[in-house]
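Heads up, one of the protein chains got dropped from this complex, but the rest are sitting where they should.
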Amino acid sequence: MTYRPEDVWEDLERIRTRRPLVHNITNYVVMNSTANALLAIGASPVMAHADQEVEDMVGIAAALVINIGTLSEQWTKSMFMAARRAGQLGIPIVLDPVGAGATPYRTRTARQLLEAIAPAVIRANASEIIAMVAADKRTKGVDSTAASSEALTAARTLNAEFGSVVCVSGAEDYIVGGGRLFIVGNGHALMARVTGLGCTASALCGAFAAVRREDIIRATASAMAVMGIAGETAARADGPGSMQVMFLDALYGLTRRDIEERLKLTVQEL
Amino acid sequence: MTYRPEDVWEDLERIRTRRPLVHNITNYVVMNSTANALLAIGASPVMAHADQEVEDMVGIAAALVINIGTLSEQWTKSMFMAARRAGQLGIPIVLDPVGAGATPYRTRTARQLLEAIAPAVIRANASEIIAMVAADKRTKGVDSTAASSEALTAARTLNAEFGSVVCVSGAEDYIVGGGRLFIVGNGHALMARVTGLGCTASALCGAFAAVRREDIIRATASAMAVMGIAGETAARADGPGSMQVMFLDALYGLTRRDIEERLKLTVQEL
Partner (left out) sequence: MTYRPEDVWEDLERIRTRRPLVHNITNYVVMNSTANALLAIGASPVMAHADQEVEDMVGIAAALVINIGTLSEQWTKSMFMAARRAGQLGIPIVLDPVGAGATPYRTRTARQLLEAIAPAVIRANASEIIAMVAADKRTKGVDSTAASSEALTAARTLNAEFGSVVCVSGAEDYIVGGGRLFIVGNGHALMARVTGLGCTASALCGAFAAVRREDIIRATASAMAVMGIAGETAARADGPGSMQVMFLDALYGLTRRDIEERLKLTVQEL
């Protein structure tokens, strides 16, 4: 199935026009860079984590992004509070389980959040997605096709269990939901040398979900496509320092033509 | 009334010569970028928030900047401690009530800080300044002139109540104090696409207040003029990523001639 570049463009235009407020409860490492990415794309970022205000802040936001990159008890408490309120209000939640699998505490917290939240979108890399699947339900991918790797199997399991759109990012991004698999082929290897671009992808998923609530898998595909195309533009940089700078410029300046000429997005039935 | 560009230059030169230590208790998003801005302009930044040390740190600083952008109970406790000590020592305080009006917790905390601190300078955007005025004292601006907007009315109210110089930043920056209104016309719309430039403005207000304690309104006007002129230089950038970089370069390289040729600063009696 083909995916129309004009859909990505239309979603981006909605962000630029509506300037949705995206509430982030995220890690210390990427607060500045994800706020800048959200601003560059046209959204309005806010970072707030105090338990005294997260419910009020969610109440004025159009999306909530929860990222456990530098988690601690006080912060996860606020994540649960904010997520519960977002659930009540029907505000889409993106969960980024940074480092799930690296320590038992992260894996456990990520899993608890997942069960409490039922996020609209889970975005993570392959090892994190695999770690999120409860040990007793984990199966090895046995099919021979490339698309049925262990991570994709895990993504399907999570989607079936929680109803979340699941995005496994990597050289190719896999997005699973509604019986379909979207594959985004955009992006560049140098992106892995800039800290927090995965977290930025999750923040952008929040911005796109905010303006395309009625079709979360489309929103996620558009977000990942925009990430990848901007990353390709920025990969003309001399190294990761200037790439980070050019990436923000690319998000800001992304044109309809960039998307039409370069989008690599395919859709399959699962 | 005219304002002399050489006054701005003289204030900047003082910072470059004296390298004042500016103690920041600020938000996670902008710690890096405001530290870099302070270094670029010639000041010495320090970030410290532990209640065990904030009083000692204030004791060796030339200014204190309090910014509630990612506030929580533990941090506000330290803000009060540091501010009290700064008050005892006569060290100028800049208060940046980030997000006042967005949640009741922020508005309340900002107001409590204001009442406890009586800061030398309050710097915020229009909606934050309006939110800082206690509800029972809030009045709608009724005058017909442009300068008497609701925010300016709020700024005058805060100035009258607390004696603070009040800076309302925006397309034009309004600075109220001592019966005068300074208007800075420098700046560029692209600055709003870089996260934390408002917070940077507050940090620079701290650096200027540190070296021009005897004339805080002048210090604030100089700070905002330098922000705006550097922002204009950086607006030649391709987008917000490179603008952030060029802004630091511009602060670092700002010349007397830049100020003389481009300063847009007028003064009115109120």
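A and B label the chains in the order they appear, each numbered from 1.
Going forward, a residue touches a chain if its C-beta (ideal position, glycine included) is under 8 Å from a C-beta of that chain, and two chains touch if they have at least 3 such contacts.
Bear in mind the structure is a predicted one, so any value in this text is a computation, not a measurement.
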Option touching the unshown chain, where B:Val22, B:Leu248 or B:Leu263 are the choices: B:Leu248
Sole touch to the unshown chain from B:Met57, B:Leu71, B:Val184 or B:Ile217: residue B:Met57
Contact set of chain A toward the excluded chain (per top definition): 27-30, 32-33, 69-73, 99, 102-106, 192-196, 237-242, 244-245
For chain B, enumerate the residues touching the unshown chain of the complex. 28, 31-32, 35-36, 39-40, 45-50, 52-53, 56-57, 60, 74, 244-253
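Note that only the chains that are shown with their structure count from here on.
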Roughly how far is chain A from chain B, going centre to centre by Cα mean, in whole Å? 34
